[in-house]
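Subset of chains shown; positions unchanged.
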Amino acid sequence: MNYIELLDKKPDLVTPGTSACQGCPAELSLRATLKVLGENTIMCIPPGCMAGAGCVGWNFDSGLKVPVHITLLDNTAAVLTGINEAHGRDVTVAAFAGDGATSDCGFQSLSATAERGENVIYICYDNEGYMNTGFQRSGSTTKGSMTSTTPVGEVGKGKEQQKKDLPLIMAMHNPAYLATLSPSHMSDFVKKMEKAKSIKDGFVYLHIFSPCPTGWGFDGAKSIEVARKAVETNIFPLYEVDHGEYKLTVPNKNPKPVSELFGMMKKFRHVSEQGIQDVQNYVDKKYKTLQALVGQE
Amino acid sequence: MKEIRFHGRGGQGVVKAAHLIVDSAVQEGKFAHFIPFFGVERKGSPVFGYGRISDTKIDLKTQVYKPHCVIVMDDTLLDAIPVFDGLREDSIFIINTTKTLEELNLPDTVKKAAIVDASKIAIETIGRNIPNTAMLGAFVKATGWVSLEHVMENTDLLFGGKNPVATQTAYDEVKIYDLQGGK
Amino acid sequence: MGKTIAITGNTAAALGAALSRPKVIAAYPITPQSSVVEYAASMIADGQLQSSMVQVESEHSAMSVVQGAAMAGARTFTATSAQGLALMYEPYFRMSTLRLPMVMAVAGREMTAPETIWSGHQDTISVRDAGWIQIYVEDNQEALDMIIQGYKLAEDKDVLIPVNICYDGFYISHLYEGVNIPEQSEVDAYLPPYKQEHVILDPEKPMAVDPMTPGNLVMKYRKSHLDAMQRAFAVLDKADKDFGDQFGRYYGGTVEEYKCDDADIVLITMGAMSGTAKAAVDEKRAQGVKVGLLKIRMMRPFPKQQVAKVLADKKAYAVIDKNVVFGWNTGAVYMETQAALNQLGYKIASLPVIGGLGGADISLEHMTNVIEKLEKMNKGDDEQECYWLED
Amino acid sequence: MARDFITPKGDEGIYQIDTASWRTYKPVMDKDICVECGICLTYCPVNSIHKENEKYIIDLSYCKGCGICANECPKKAIDMVTEGDK
């Protein structure tokens, strides 16, 4: 089954009507994720847009067709561990968590779960901020970005620090499998998700880039375009680390300038040339690091 | 004291509209407040809130059960939400709809209705279907509880652009029906 | 005399904090508190507020950052709610037991589980024995004013205990109403800069902060803390009086009495519901019922003398708790009121009431129902069963 | 189902929102232009596009009208038209 057939035919395990915004790619990613992982999955979703959009449930109804639990913002990976330890039989235990829950509030729990090599799949959808509570900054927010806690004004110029590089940080934890995914590259996405599902000897970390039309300020119809641009500019390179082997799954020899992405949305509108250059340098440097890691014999 | 209940959907600007009413009342030396109640706070989900306007200090911090005025920003809510609950005898029901009074088929408990196609006005003026500033015009006209001047000033301050025009247009276009004697 | 504008409770809290000129702010967003952090951030971004704001990754770190700053002598501010308060519980306990004065605003929210983001007092009530002073307010103006008074209270040399200003999530945090914003100069006059003397991290005065301490000394530190708590009643009353003298708004200090003098029966409330209770008292008074309201403003320390004084000669009272005490079938304010009366030797008919959990509304009708139940009670009766305000 | 109110759980059905009502614009596919590449299907966030009898169709029951399908279709076979029109 090729990836299009798979996405077409596999049962959609998410409620047909979520309240995620129009054009939200996190919703797309969640549906695609569960199509691959299938019914023998237990899903944990911390507070964030996906939980807020009804994917956990309301009153006496569930938001998914597989077992689902809303963890605390800060303990998702630890809860996965417990579920996994308790289950005698072979069940896929996975989380679908925002970048806030992942890089900030729940990071310790994640890091320790990776260190212990628990046999669970942790998926982060990275919309670069706390969207559910109104677009506040997260560690994963790109430098310069305006957010509601890094507003722009006389003094404020958006987020001051570079984006926390969660995938590489997690790669240094030696997971069994790690990959970056973009909803703009669905074939790659499905392939990586399938590999993740097949891993039985340790921890899996997947990081999905997830542009947020509402928070970032662009038309929801462009979500995939924005995601694609992030890959094309190397702001979000697509790679995997399979038991320590790094591989660029969508190599990008001639990246476009990051300014192309910056121009697509309101959150960067105020950023100066210098500000864009700062991010460009960071992206270039990071890509070199990645190439070095790919190149190590 | 006048009690108001607001109904709308996430993204329609219900809260902002209510704030503009409170702002205006406060500027006029009155007491007023608004308490929003969210379910899951995201575009499209039903949103509601409660407002009060009074000449004396308002102590109450509770939902409005017997509104003097109900504002409905989205007529698809009519089926989904008990928007008519608790209407007083002397209350006013304000709705954004393309429908006519007859098509709406309002229950008997509605004794006075104000009907306006605020979405159309919004699209024509500000270019987007955010009907809140238009609804304010209808509200002012239907109730007279705050002055049009203040509301337009505040709308201009908060949103600028063509929003005050939307308010004015709705003020002019809203149709008010006295239904005391039945529809 | 400042100007009156309509703002939300969260904006009021942020403005109250800003007017108090904290040097360091660290906070983490959570519904229904988030806009406190956002408003403070925007004041800083606009150059209107000269504070360092640390964008922490969790509430645990928020409290830890301000603890660090406070040990270095800075005035600090944070705000949180429910799960955030729970996550910072360990450093929260330590902040108070290190006796580092500060103000933390809490937009009260029900505790998860069940999964909820709505109003409640459970978050602060459940941590009431972690050494902080807790003050509950009724509206936006009181939220703003009490943050300023909170610093006055916390930093008093007789007190030196951090203060929670607790305001109901949504019912105050999102309540939009007219608030008088005091002038900065007036606030400066009321609240001078803070100079920490009892402990400091500064290379010019090297010392260990919190070395290992044996039990006999721990007893002394705890006693000192409890004594300072008891002094807080008087200090708050004075802070209230001074504030009123300067700004024209008096709140009554530890408790507010509303038409209690000649009352036979009394409602006891805390926070936003007090406004509704006042309306109910008025309504019932209009019908000739001699009912009054005792609004508890300070829950920690618990004003047992003040409560007992008001209740002493009453026929019956009800306590409406927006929280539960899990080991009892009542709420915390009811339970502690019982303890206070017993210790001070009073026995008055009483009715425990629980309502407003998880954002449930406490309506005027609920309040009048409670009053009607009280009217029917006889001296000495105690309702053993809690009355739940369901819809 | 009688609830015991012990632990909150959602086991009675699937919670869902009528997201079709959100649409201001709706996608209309021109079957003549469509080359059945399936791209729109892979990108629809609400799973509204499916292949039936070798043709792609858009099921509007939950379509939010986001316009991604129209934006991504390499053949521009999808148009966003105002709801109610056609």
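To keep things simple, chains are lettered A, B, C and D as they appear, and every chain counts its residues starting from 1.
Keep in mind that, in the parts below, a residue touches a chain if its C-beta (ideal position, glycine included) is under 8 Å from a C-beta of that chain, and two chains touch if they have at least 3 such contacts.
These numbers were taken from a predicted model, which means no experiment stands behind them.
One representative per chain kind is placed here, while the whole complex contains A x2, B x2, C x2, D x2.
By definition in this document, only the chains that are shown with their structure count from here on.
Set side by side, the interfaces C-D and A-C show unequal numbers of C-beta pairs in contact, with more at A-C.
Chain A and chain C have CA centres that are 39 Å apart. Rounded to whole angstrom, the centroid-to-centroid distance between chain A and chain D, based on C-alpha atoms, equals 23 Å.
In chain A, the residues that reach two or more other chains under the touch definition are 19-20, 22, 54, 56, 58. Across the assembly, chain B contributes residues 41, 43-45 that each touch 2 or more other chains.
For chain D in complex with chain B, the touching residues are 17-19, 21-22, 24, 64. Residues of chain D touching chain A in their complex: 1, 3, 9-19, 22, 38, 41-47, 50-51, 61-62, 64-68, 70-72, 80. The residues of chain A lying in touch with chain D in their complex are 3-4, 7-8, 12, 14-20, 22-25, 27-28, 31, 54, 56-63, 65, 183, 186, 219-225.
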